[in-house]
Structure formats: C-alpha cells, structure tokens
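With one protein chain held back, the other chains of the complex are shown just where they sit.
Note that the chains take the letters A and B in the order they are written out, and that residue 1 is the start of every chain.
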Amino acid sequence: MDAHAVDDIRSHVKTYLMIFGALMVLTMVTVGVSYLHLPVAMAIAVALVVATIKGSLVALYFMHLNHERKLIYYVLALTAVFFIFMMFVPLFTNMDKITQRY
Amino acid sequence: MDNVTTAGHAPIDTHAHGHDAHAHAHHHEQSFVTKWIFSQDHKVIGIQYTITSLLFLLFGFSLMALMRWQLAFPGAPIPVIGSFLGVLNAPGGIMLPEFYNQLGAMHGTIMVFLGVVPLAVGGFGNYVMPLMIGAPDMAFPKLNMASYWVYFIGGCIMLASFFVPGGAAQSGWTSYPPLAVITATDGQTWWLMGMIFLITSSLLGSVNFIVTIIQLRAKGLGFFRLPFFVWAQFVTSFLLLLAFPPLEAAGVLQLMDKVAGTSFFMPSGLVVGNKVLEISGGGNPLLWQHLFWFLAHPEVYVLILPAMGIVAEIIANNTRKPLWGYRMMVYSIIFLGFMSFIVWAHHMFMTGMGTTMSSFFQTTTMIISIPSVIILSALFLSLYGGSIRYNTPMLFALAFLPMFGIGGLTGLPLGLAPSDIHLHDTYYVIGHFHYVVAPGTMFALLAGIYYWFPKATGRQMNEVLGKIHFFGSFIFINGIFFPMFIQGLHGVNRRLYDGGVQYAHAGPVLHWNQFMSYAAWGLLVFQIPFIFNFFWSIWKGKPVGANPWHATTLEWTAATSPPLAHGNFETTPEVYHGPYEYSVPGRSQDFIPQNQKD
Partner (left out) sequence: MEIPYTVEVRPDTGLSNGKLGVWLFLASEVMLFAALFSSYILLRVGSTEWPRGAEELSVPMAFFNTIVLITSSVTMVMSWASLKMNDFGKFRMYLGATILLSFVFLVVKYFEYSHHLHAGEGPWHNTYYAIYFTITGLHGLHILGGIVVNGYLLGPGAKMWKTQKERFTNRVEIAGLYWHFVDLVWIFLFPVLYLL
C-alpha cells in the first residue's frame, strides 16, 4: 500500500471520528427531546428527522455512499421507492374503507 | 484460461494461491460428492434444480388429479389409491373435506414455489444464462450451491408437513389468518418454516443472478445485445430480491401467532366453536393480506417473465428472423417489473376497501396490461414473414402465445373492481391464472426443455414422442381450464370440497366437473411420452453437435454440447453482434453467431 493511499485513509479516519462525535450528540438530542413530551405529530416528526440524519451519516460516511458508483445509487433509489410504498400500506388500510361516510 | 482482465493493480499472488485456483488446479480429482452433489458448477446446479422441480411438478399435479376425483364424483371412494391414503385423510377411500383442503393448499404451494419458479429461474436461469453471456460460471458459485440445497430442505419440510398431526397446511396457498392460525394443525407451522427456507433460497439466487448479469458479461456484450431471455431473468431477479422479504416478515409474524401466542393478525373478540379465543387480540387480518400480496403479485410475474424469455429465444430461432420490436420488448419488461410492485391490492378488492384505494389499484392494474400486450404482440409479429420450423419446442412456444393471450385477457374483468365483485373467489379466477401458468408458463418451460436438452446432453429428444406429448397436452389442458370460466361466471365458488353440489345456482354447470376431471387425467397420461422421452434420450437420443438448431446466441455458438465442465468455454467468447442476426441479406448462412467476427 503506497504512502499516498495511506494519507488518504488517514484523512478518512479523521472524518470517521468526527461523524462518531456527531452521532453521539444526535443520540443525546433524540433522547433529550423525548423528555419534552411534545405533541404526538411533532414528536414523531422530530424523532424521524433526527434518525434520518443519523442514518444518513452512517450511510454516507461509514458505508462510503458519498463516493459510490451510480449503479448502487440506482438500486438504492429503486428500493427507496418500494420502501415508501410499503409505508403507505397502513395508511391505505386504515383511512379508506367502504364504510366511510362522505 | 486468460479470461481475467485486471483493471487495478495486481494483488499479491492471487492466481498462484487463490482459493479458487487452488481448488481447481487438480480439478480431475473432484470426488463424486463435490462433482455431483455439492457442486458449485452452475450447470450441475441447474440440472439439480431442473430434476427436483420436475419431480415436484409431477407430485403437485398428482395432488390435483386426486382432487379432481372428488370434484367429479363427490363422496365416492377413490379407486385403488383411496385405500392407501389412510383413515385420517380418506376413511373408506372417501376424501374428507380437511384432506381436500390440504391437497388444495399444497397443490398451489408446491406448483408455485417448488415447481415452476425453481424450474424457470433455478433450472433454466442457472444453466443457460451464464452460457448465454459468455461467463465461466455464476459470480458466487458457493452461494449458488447453497441456494439449491436450501430450496431442497424447504421442499423436504413442505413434503414432511403432510405427515404431522392434523395434516398439511389447509387454508389455501394464501394462508389467510385467522383461519390459518386457528386451524388445529402443525402443518401450517411447517408450511411457514418451509416458506422461510424457500424465500431464503430465492434471495441468495437473485443476488447471484443480478451480479452475474451485470459483472460477467463477455466483452462486447452490451445490455442491448443481450438475448431477451437474459433480460427476462434479470428483471425477474429484481422482483424476487425486493418483493420476497415482506413475505418473509409476514411468515415470521404468522409463525409467532401460531407458536408464541401473539396477535399480529388476530383481531379482538374472535369466537371459534362457540368459545371466545384466549388471545391478546388487537391484530389485523388485512395486514397479512397486504404483506402476502405485496410479494405474491410480483411472484406471478416471476412465473411468467422467464417463460416469455424462453419463448422469445425459440421463436427467433425457428422463424430464422430477428425478434420484432426487441427494444420495445426490453423497455416493456422493465416497466412491467416496476409496475408489478404497485398493483397488489387488486387481489383484495373484496376486503372492504373504499373507492380511493380500489380506483388506484384498478388503474395501475390496467396500466400494467400494456407492457404485457406489447410483449405478446411483438412475439406474434415476430412470426410474420418468418421461415417457420415446426419442431417440438416451436410447437409449445407457438401454443404459448394464444394461451397466454386468453390468460391475460381473462384477467381484465378481475382487475376491474366492479366486475371483480361478481368473479372474485370463483372458478373464473382459477381458470384465469391456470391459463397463464399451465398452458402459458408450463408450455414455455417444456419448450425450453426440448430446446436446451441437446446443449445439456449432446443428444436430441425424440421428435415423434415430442409431438404426441404436445398435441395431447394442448387438447386436454384446454379441456381442464376452459370450462372453469363457464363455472365461474355462474358463480361457482373456488375451494369447494364438493365442487358446488350444495349450491342451487351451480346446478346447470356442475356437469363440467366430470368433463374437467377426465381432461385432467388425460393430461396426466400424455406426460408419460415426455417422461419416457426425457430419460431415454439422455442415453439413446440422437447425438448432435454444439449447435443443432443453428442458433446465434453464445450458449450454442461458443460452447460444446455439453459445455466444458470448468469454465464453459475453451476460449472466452467476444461478442460482435446483436442476439438475433438471422437471415441477414447477402450472407451465405441464414444466421450469424454473436461471437463471429466480421
């Protein structure tokens, strides 16, 4: 492994440690916010936003998604579309029934 | 074998001490076990899948043959076989309703998950695809081996479930709760465990297929030079990859309901046999239906897509013409694959959903018929102006076209919510999906066996026996399934143990039951020439060379028959043409192999 590559990795290591710090802070934020007992909708929104940020940091930096190939992005984008569809299943089932009164 | 192009810097000693190179350096010394049983060679694995799935198909067919006796002659003792079924299933040879239900649920499960898909994807996909793209094997040979053996174990679990107390699963292949959960048998639990193995096998296989097609294509084989068969397998693998996991999750949830006393699918206040059920309640049966159909709809496209791929290859080859509209077919199959994920609730129109949901799914279902029709039309149009050779594979491939047409068209009133109100859960549905899978997919798979048999064995199957097999099957298969539309339109429900005898409205159409049963037994008899032909030809069939059909695709033009055991090709093929260069004007031969340079 040549010296140039090693330097490259060293800068990555710095990044990993910074992301680690960010993740710790965000974890404390999400727990702290839960003690505020926000109204339901807001609580869900905040929890999911924080989780998404944390997840994105893991995906982009630890999983090296920030410089991955296009093909991987396409596969993940496709998966994301179907993921969103799966999330709509509960909405469908509970909100649109034939017994609804208009 | 200089088929490795190294783009990056060479790692230390890869070739001399690499795991694979070391194992194959002494390839003559593979034991019987590593050569034929725990093989990592895609060709051996493809044959393993093919033989195993054909046996399961025969077994699943036999279950139905048994059911058809009960439907034709309700309450009559089954001759000969009746005494061997056991007093718990058929006392005095007369089939019990519970046993009928077991046969029904397992017929569906075995045909779909142990028969058709393993043959279409595991058998044909594994054997043919790497040869067609010029690859030495699959990207992950060990994973391939694992995927077969996990399928095998799943199959054994499914078969074993017949012998547990209470018998096999008996709530339909769809296993709807609460019925599936409350039915007092361990068979359902075994079904769920079997499904977990089968789904795992599928997932391992689909990763392998996608990576192989993307990464191991020969030089010059761009995506739009791929034979349509490969495109079909590619899209199919994506369906399997992304649609199966929700059913795996659902299977785990139902397993928990059965063995851990949870209530994922069990609503509160259930009363069974006048007793209130002691469960925690709060569950939702619709959750199972959503998760199940989220897979099961893409699953039906898994059933048809490889078949379309096979038919496309055989038609191009036997018309001596390129496929009509190849590009449109490719775009259509990609669009079809995507759409298949967002139509699933058309199986659930009768669950009390409101008009917003039913309109949405009705619309997507109508849209998905477009790429289907495009592909079928392109295949029909491919015949126009062709020099048609009527050999056995071509006969089956030709029959596929109108049969799949009937299957597809009869799906339309089912996909439209208003007409589905009348037809849901009737024999019309059974007629519809059997037309697509039986004279549709099965015919295509049989065509594929006749077509690629020479590649795998170096011998051709007998044409006379093949034609007897074809004509007999074609006549009798229509005899079984066409009357189902008539019965269904009359309102005869599916899954009825007595075939509708108790219902007054079924009276005028009941006589079809006997007709269909005779047709089913006739169909079974006409498989005998095929079974005999298949095994006899392995040893005594007419020997042929590498390319008996004068085809253009790599499996015929670059590999021997059978191909080399290791690495498939003596020299790695390079591709210079599209897949269907037939009857090119100004050439002496009526086909140009894909790997022919000029």
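Just so we're on the same page, contacts are C-beta pairs under 8 Å (C-beta built on N, C-alpha and C of every residue); 3 or more make two chains touch, one makes a residue touch a chain.
Small disclaimer: the values here were computed from a predicted structure and weren't measured.
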| item | value |
| --- | --- |
| Residue touching the undisplayed chain, where the options are B:100, B:113, B:151 or B:244 | B:244 |
| Touching the absent chain when the full complex is considered, from B:263, B:365, B:441 or B:547 | B:263 |
| Hidden partner chain, residues of chain B it touches | 1, 3-8, 11-15, 17-21, 24, 27, 136-137, 139-141, 203, 206-208, 210-211, 214-216, 241-246, 248-250, 252-253, 256, 260-264, 279-284, 287, 290-291, 294, 566-567 |
| Touching residues (missing chain, whole complex) on chain A | 1, 5-6, 9-10, 12-13, 16-17, 20, 23-24, 27, 30-31, 34, 43-44, 47-48, 50-51, 54-55, 58-59, 62-63, 69, 71-72, 75-76, 78-79, 82-83, 86-87, 89-90, 93-94 |
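By our rule, only the chains that are shown with their structure count from here on.
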| item | value |
| --- | --- |
| Distance from chain B to chain A - Cα centre to Cα centre, in angstrom | 37 |
| For the chain A and chain B complex, residues of the former touching the latter | 71, 78-79, 82, 85-86, 89, 92-93, 96-100 |
| Chain A-facing residues of chain B, complex | 214, 238, 242, 246, 284, 286-287, 290-291, 294, 338, 341-342, 345, 352-357 |
